[in-house]
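Here the complex is missing one protein chain, while the rest keep their positions.
Just so it is clear, A and B label the chains in written order, and each chain counts residues from 1 on its own.
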Amino acid sequence: MRPGFTSQGLITLAVLVIVAFLVLLPVVFLVEESLNTGDPMAFPPQEYGLANYVAMFEEDLQVIINTVVIAVAATVMAVLIGFTLAWILTRTNVPGREKLERLMELPYYMTPLVGALAWAVLASPRSGFFNQIWRWAGGTGDLFNIYSMFGIAWIMALFEGTVAFVMISAAMKSMDPALEESARVIGASKLRTALTVTLPLVMPGVLGATLFVFAEMLGSFAAALVIGIPARVYVITTAIWDSTLSYPPAYGRASAMGLALFVVMFAMLTFYRRMVGRGSFATITGKAFRPRQMDMGRLAWLLFGVCALYVFLAVVLPIAALLLTSLERFATALLHQAQFTLANYEMALALGPVRTALANSLLLGFGVASVGVIIMALVVWIIYRSQLVGRGSIEYLVMFPQAVPRLVFGLALLWAWLNMPIPIYGTLWLLALAYFTVMLPIGVRTLAGVVLQVDKSLEECARVCGAGWVYQLRTVTLPLLKPGVIAAWLLIFMACVRELGVSVFLMGPNAKVIAPSIVSAFASSGIELTAAMALIQTFTVVVALLILFRLTRGMTRELT
Amino acid sequence: MSAGALCIELRDLVIRYGEVVAVNGVSFEVNRGEHVTLLGPSGCGKTTTLRAIAGLEQPGAGTISIDGQVMYDAVRRHNVPTEQRGVSMVFQSYAVWPHMTVLGNVAYGLKVRKQSGADIRAKVERVLDLVQMRHLADRPASKLSGGQQQRVALARAIAFSPTVVLFDEPLSNLDAKLRAEMRLELRELQRQLGITSVYVTHDQEEALAISDRVIVMNVGAIEQIGTPEQIYNRPRNRFVADFVGSANLIRGRVREPLAAPKTLAFVAEGGHVLQATAAHVLRGNETEVAVRTAYIELGKANNVNQMPGTVRRRMFHGDFVQYVVDCPLGQMIVRHPPTNLVAEGDGVNLSFSPEHCVLLED
Partner (left out) sequence: MRVAVAAGMAVLLIGLPSWGQAQGKVCDNPRPMPGFKSCADVEKAEAEGAFVLYSTDPEAGQVKLLASFNKLFPKIKTSYVRLQAGALYAKVLSERQAKSYLVDVIQISDMGMILDFQKRGGFRQYVSPEMAAFKPEYKSQPEGYWTWGSIIMGGIAYNPNNVSAAEAPKKWEDLLDPKWADAVNVKVSNSGLQHGVYYMLKPILGEEYFKKFAAIKPRAFDSYVQQYGRLVDGQDKIIMGAQYSGYIEFKAKGAPLAFVFPETGVPAVSETYGIVADGPHPNAAELFMDWFLSPVGQQALSEALLLHSPRADVPAPAGSVPLKDMKLLVPADWNDFEKSRPEFAKEWDRIVGARR
């Protein structure tokens, strides 16, 4: 029997075709539109040319400069934060290490949107909480002004710092302590060992993290949207957003910018993969060592404070600020002046559109997670466990959306589905399809991590005992994957509820979701109502998160 | 040997991994009820060959037949999937499923074959008895020790009464003492149930102890097939002589055949003449003889090959003593039971018979 024509082979082919359709087709549309130099709304384009790309460098040069400057600043800060935290938590005897490690992951789940809103509340000139307190305490002028390039970079760094932390601490943990010990035994001092042995060994991991973080910063949208626009600072993502929201919509220009961004991100991520030496984006949990811890004495408590400070700045403070705002009639930090009320929550929950948006987000979360996990499990099995030809391509395709900035992908999907004969634009179906596509990397990554931990021989043994493919999947593979499947489900669910970049383009009057509604509320309702909505969304994510934490207690995950 | 007694047959099997040829034209047969071991260093292709019999590897050329049925034939593009071959396997890592109990694991193969609940129960109990794991039938498999997992893996493999059981280094993860015990039990079980088994190991001691026949492999090809005695006493070439047991390898050249059948005169490099035997048809250009360290006598003995020597080094290994002796042939290694110890520096008389001086084929 030729392997190509087995049921496995057919299913693989089907999967390959479907994934290619979902992932590549929108990008193809985008490429075509970027070359459109005629009527931006005509499809297919009437004139082709490179004018859009040229215009990018002529008219939008400032935007590109802004993007790079902010991304660099944010990356530097994020990597510093991540490195410091990683060092403290893996190399020193800071107290409460396990709890702290868990807490360090929290900012990852706080959406940058909520973070940006919160910091707008905290640090906007004159009315920001910090500045109010500063003036009340006798200061003049403003202590902070979040509406600046630095402000945007700060917010991005604060929330991306945790990604850098996870990647760098993984690098630190994968270093064999014997390497340091042999230096110490020969007689090298702590400092010398640190500089000549530890640092060089950890450097590739750090550099890899830097590249990865930089790539993500380039494509970041929420902070630039909330903070950048009032600050008159446009970056590529907000410029793309802006282009499609004016009349006439400049889809060609937006596509060109989107593609340029995508190409740069793609290049960075390719470098990153080369550098870290992995063939795929999938997590392979190699052996993790417990490196030798340095005794810091009383300094350990200071270090504890540093970690706590990060969690405070990234999680506690923003949530507290939003909570306070959402319970007031007019936002103020001066508690003696505040008028407290629950009206904002009443309105948020009673406002039909908000309720619908929240319900839609939850529905999409449940639906996409449930269906997605099954399909992704199948895909993962095909990629990592079958012998089928073409599985390498499937893996590549499935990880592809990670290299495309969400916003750009949203634009691509918009343009693709505006012009495809199937009328699902403006419906929840399109959103579901879009969510599924952009969640592929997350789901596949998580499931792959679990699948690879399942020794191949466990499955082979089932086959040898006479079980067919389906029976083996059902009785051996899937039960063993259960914890990983649940983790993947929760991650996808949370990502759906937080999703912004794709949703902003694909919503319709009957297909509203929560994150864009929060953005819209920020623009056209008071900050108090916006805060209430943001907290309701965060609450949903937190509930899912708590379940996830209980489930994965003790399990370390890599976020890359 | 009639064809009906032939259980497994491999012909010209070739298996490739990309550019690398892991198995390069391997052919052998296994008779019903026989226990055959594939022995060789890591990377020699023994495990790959074993897995190919199970259908877990995809060969590039050759044929595999089990019980008269063709399981794989490259020319006819015939490939029976694993689950339909009816062979069983014990994995190196045991592959005991942690999410089932011992009972669940062992019953799996029977459940797949849709046997009745009562049948399953009976067979599982019987087989658990055989491996002395009956009392742990309801224990979750994740809570077993290494040795216990091994027994469960074994029980699972034989529960559905397969004709062939394949063993992929099943004992290599156990400590030495346990390994020795399990070895015996395995052999007993195999004899008792009359199972045809193909066993893979890199431990030559194990291979010699429990096999009916041994197939020595190296770099994807078969070096020698024979009974343990044949492999040990009549190594075909340098590799087998070196890999199985310990031997002294002496270079030189063939001088002339002698009167006794298969005997010849061999001139060692130093000039000393030895009487050697050849298991193969004499060509005349062979260059090496092998002498097993265990077959060299110290002190007076009535052997044809004799020479004086001095003990340079003595190392006590417990069950035997190893001497390094300087003699006209160079440095010879001699292994001796730990009685009548000879001191370092003492003179000895080395001797060994022509049967124990084997001319290597290549």
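By our rule, a contact is a pair of C-beta atoms (placed from the backbone, for glycine too) under 8 Å apart; a residue touches a chain by one contact, two chains touch by 3 or more.
No experiment lies behind these values; they were computed from the predicted model shown.
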Among the chains presented, those that the missing one touches: A
Of A:93, A:127 or A:453, the residue in touch with the unshown chain: A:127
Residue ranges of chain A at the interface with the undisplayed chain: 41, 43, 59-63, 124-127, 229-230, 232, 234, 239, 242, 244-249, 330-331, 351-353, 356, 414, 417-419, 423, 425-426, 508-510, 520-527
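Quick note on the criterion: only the chains that are shown with their structure count from here on.
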Sites on chain A touched by chain B in the complex: 1-3, 387, 455, 457-458, 460-468, 471-472, 475-476, 479-480
Chain B residues touching chain A - in the complex, by the definition given at the top: 54-56, 58, 77-79, 81-84, 86-89, 91-93, 95, 97-99, 108-109, 112-113, 156, 160
